[in-house]
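Starting off with a structure, shown below.
A protein chain is absent from this complex, but the other protein chains hold their places.
Per-chain residue numbering starts at 1, and chain names A and B are given in the order in which the chains are listed.
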Amino acid sequence: MGRNGAVIHVSSSPSTNSSPESREPDVPVSGAYDLARRSLLLGLAAAGVVLTAPQAFADTTPSRDAFLAVSKLLTGFTSLDPGLAARLYDALNTNDPKFTAGVTALATLISQQNIDPLSLQATLDGTHSDLAALPRQIVTAWYMGVVGTGDAARCIAFETDLTNIVVSDKLTPPSFCFGAYGSWTSQPV
Amino acid sequence: MPFLRATNASCAAASIRARNVLFATGIAFAISTGGAAGQSSSTSDLAKQGQSLATATDCTACHTAPNGGQNFAGGYGISSPLGTIYSTNITPSKTFGIGNYSETDFARAIREGIRKDGTHLYPAMPYTSYAGLSDPDVAALYAYFMQGVPPVDVAPPKTSLPFPFNMRFSMAAWNALFLDNHRFQPDSSRSAQLNRGAYLVENLAHCDTCHTPRNFMMAEKQGRALSGGAVGSWYAPNITSDPVSGIGGWSQDELVQYLHTGNVPGKAQAAGPMAEAVEDSLQYLSNDDLQAIAAYLKASAPIRTAEAKPRNAYGIALAADSTLNNAAGDMSNGAQLYSGNCASCHQATGAGTKDGAYPQLFQNTATGAAQPTNLIAAILFGINRTVGANTAFMPAFGQGFSPVSTLSDQDVADVSNYVLQHFGNPNLTVTAQDVATVRQGGPPSALAKLGNLALPGLIALGAVLLLLILWGIFRPRHRPLPG
Partner (left out) sequence: MSDQLSADIVVIGSGICGLLTAQRLATQGASILVLEAGPRRERGDIVNSYRNGAYKGSWMNPYPPTAWAPHPRFQPHDNGYLVQTGPAPYPAEYIRMVGGTTWHWAAQAWRVLPNDMQIKTLYGVGRDWPINYDELEPFYYEAEVKIGVSGAPNTGSPRNKPFPMEPVAEVWAMRRFRERLAVGGYDVVSNTTARNSRPYDNRPACCGNNNCQPICPIAAQFDGGVAVEMAEAAGVKIMANCVVYQIEHDAQGRIAAVHYYDPDKNSYRVTGKTFILAANGIESPKLLLLSASDKYPNGLANSSGTVGRNLMDHPSNSLTFDVDEDFWLGRGPQSPTSINTFRDGAFRSEHAAFRLDFTNINQSRPVAEDLIKAGVYGPELQTRLRYGAARQVNVKNVLEVLPNPENRVTLSSQKDALGIPKPQVYYSFDDYTNKGMDASRLEYTHIAQLMGGTNLRYSPERAYANNQHITGTMSMGNDPGDSVVDKFGRTHDHENLFIVSTGVMPTAATCNSTLTALALAMRTAQHMHETT
């Protein structure tokens, strides 16, 4: 069997006409960005010390705070599982020793220039190419549960990755039972 | 006592191993009912009442062989600790069944365990419970088996237990000790419901056959009624009213739901012989009868056994992040087996599916008991319980042909311990030997070990019997009604 209907052409411009009818109450919609922004700023306040600290102390709690703050902004979740955050942070750091410095710089840049997450990638691609790969790494870690690329790619999370969490009111992660035989015949509501 | 309506009982008590049937015997019975209906012009009202009673007493559970056996033609091998006992043909076949039995012969067989030819039955046939059946009930059952059941001229396999248990006359001595051949007497000081419950639990439904522990002579222990007993590979738990060890913490509704469906989400699911009892028999009982059983159990004498907490009071869901599917190769064998074989349905958290179709493992009687027996047996033999239109199915992981995965004794021990540590009674530890014991049908009885000594054993047995008979003569004869 071919997977998922053969070759899927990736659209470079996904529809912006996206408004699902129903949502989980705890998934942020309107105002979430502001919340995430506040959270980022709080995180940066905690991380502030690192901006002036010697390089040798870069891999300390403040940089984890910066990671968490940037993660909230990028994922759109105002609260993230601290245990998973620690595992992802460690994996990203192991994958790329410069990650710590990068995520701290990214947090600072976002804060200073007040960048909206939807324009972030274009901004980085245009003027901060040294940081341009970071958002995808971070979001891939949270949403796909995967850190690293090619042969070095590792799965850090699966049933708790955010892709599965975002749809968890409607779907179960593949390889986990949906429910009783035939429970899929009803309309998803 | 009023004439019984759809009463019921389960001979599953005696069915010591789980039966591997695709179609519930209850369905097979329904088919036989259809056949009987075809003869309705010649079937008396009494026989129809008897048919309801036979559903109630669940004769078919033992007397119809699994996987397409003919109704009531016997041949079902009941593996007892002493060897395999084959059920008899109880169709009205004049050659191989009970076609030549008078009603008196019939009554003697079911109440005293003595066939028309004088041969003794083994107490795999729960005649010690049926001894209490009322005369009208026995008459109705007789009418049904003679008029409503088609004769099947087939001889079931002969039971041949090893020496000395093949000497059936020894059952006479056993009966002298352990058979209380009196009809059920209602207790006028108790409600009609409790009396009805007593008749169902102790006689018709013979719950005691499994749930009352047995002494080393394989007879029910006096004074320990319904306090739990080994049933082959399974364990029939304490169902006295004790709030810790028994069902004292269950509501009346929960008990009725369990008896009716075999499933109380968040608490208990029937497996093994109990699943058969629900499937073949209890699901067809009237609500009044189920209520009576529940009321009687809740009013029974509480007996405290080994449990430190109620069986459904252990464990909580695992935190999502602690499931660590993806840990770097440092998962224990038990954790890996759980993830790979159990978590799809029971979930990594142990919480089961949202719709309750696949049960949670914490606060579940199978994982919180004082014995790991039923947890091990469920893993080895699986579950296949059809009630109404719903089938609860768990694949077997331990049998010769386990299409999902075949687990070794050590694997079953490892995954059992993972489940017990995370979701159930953490004080238990399962060894591969424990699993092997369950796999081979439970521990052999002391009597069987004695029997293995053959001739010296027989002499010893004779001496023991003699002593017991002497003791029996002087022991109090009546069994007080619990509660």
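The rule is short, and it goes like this: a residue touches a chain if its C-beta (ideal position, glycine included) is under 8 Å from a C-beta of that chain, and two chains touch if they have at least 3 such contacts.
Predicted model only: the values in this text are computed from it and were never measured.
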Shown chains that the omitted chain touches within the full complex: A, B
Touching residue (missing chain; options A:N114, A:S129 or A:T185): A:T185
Missing-chain contacts mapped onto subunit B: 20, 22, 325-326, 336-337, 339-341, 344-345, 353, 357-358, 382, 384, 391, 393-396, 399-406
Touching residues (missing chain, whole complex) on subunit A: 1-15, 17-21, 23, 27-29, 32-33, 36, 73-77, 116-118, 120-122, 125, 135-136, 139-140, 143-144, 146, 148-151, 153-155, 158-159, 163-164, 166-167, 170-172, 174-188
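Throughout what follows, only the chains that are shown with their structure count from here on.
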Subunit A contact footprint on subunit B (complex, rising order): 320-323, 325-326, 343-345, 347-348, 353-355, 357-358, 390-391
Touch list for subunit A against partner subunit B, complex: 81, 83-84, 145, 155-160, 175-181, 183
